[in-house]
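Remarks on the structure that follows.
With one protein chain withheld, the remaining protein chains of the complex are depicted in position.
Up next, chain A:
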Amino acid sequence: MALLEIRDLHAEVDGKEILKGINLTVEPGEVHAIMGPNGSGKSTLSYVLAGRDGYEVTGGEVIYDGKNLLDLAPEERACEGVFLAFQYPVEIPGVAGTTFLRHSVNAKRKYQGEAEFDAMEFVKFVRGKAKDLNMPDDMLKRAVNVGFSGGEKKRNETLQMAVLEPKLAILDETDSGLDIDALKLVADGVNALRAPERAMLVITHYQRLLDYVVPDKVHVLANGRIIKSGDKSLALELEEHGYAHILEAAA
């Protein structure tokens, strides 16, 4: 059974149709890359999957892990294992990263019927995770994303992902604006999560990330539709020729 099945998904924002019939099937263990020009609807798709208010589904359905994903509240989706790494991670002044992540991990543990961590247990747990990933955890002492550089914000998303161990990770341009070291760190985080029961949707502009995170499938999203799908060679083709000729071919 597919982990994620999107069928003829239509969605609008402020009364304007952005997603115009998306079809996509992701099997457990797979990594799918979604590429496409700016404004094609990539972030909209990720928000619809995560359940953001204001992104209204006007048609189609999304089956995730046998459940009707669109019926669930955002927090239920997260507790069921959906994780969105935001293109623009949100700053939350006054909330320390550790506090935020502890709430998050405990919400998930509670949902799954596991005992919640107390503050001490949690610090130990997170340290372990960060160490496994070779990732500094000093960011967690600071207020969530406040005053972080672009790269730090993306690393923070990756750390959160590693800690929450999602079944379906959606990475919305997590690679944009990263230098090569930060990019490797993010890629390592993603690769560490690759497992037969998990899947990832990697939204990216660049072939670069896909050198490290090799996708099973690549899709081109343009104007709210997937206009072409292929294997990893499609990403190389896009890198070489740009979107224009694929868009023309599709038109």
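As a working rule, a contact is a pair of C-beta atoms (placed from the backbone, for glycine too) under 8 Å apart; a residue touches a chain by one contact, two chains touch by 3 or more; residues count from 1.
Keep this in mind: contacts and distances are computed from a predicted model.
**Student:** Given the choices "Glutamate/aspartate import permease protein GltK", "Aldehyde:ferredoxin oxidoreductase", "Energy-coupling factor transporter transmembrane protein EcfT" or "Fe-S cluster assembly protein SufD", state the protein name listed in UniProt for the chain not shown.
**Tutor:** "Fe-S cluster assembly protein SufD"
**Student:** Taking the full complex into account, find the residue in A:Leu84, A:Leu209 or A:Ile226 that is in contact with the omitted chain.
**Tutor:** A:Leu84
**Student:** Just to verify: which one of A:Lys67, A:His103, A:Lys124 or A:His241 makes contact with the chain not shown?
**Tutor:** If we include the chain that is not displayed, A:His103 is the one touching it.
**Student:** If I consider the whole complex, including the chain that's not displayed, which of A:Arg7, A:Lys20 or A:Arg52 touches that chain?
**Tutor:** Within the whole complex, the residue contacting the unshown chain is A:Arg52.
**Student:** Given the full complex, what residues of chain A touch the hidden partner chain?
**Tutor:** Given the touch definition above, chain A has residues 50-53, 73-75, 77-79, 84, 86, 89-95, 99-101, 103-104, 107-108, 111, 160, 164 touching the missing chain.
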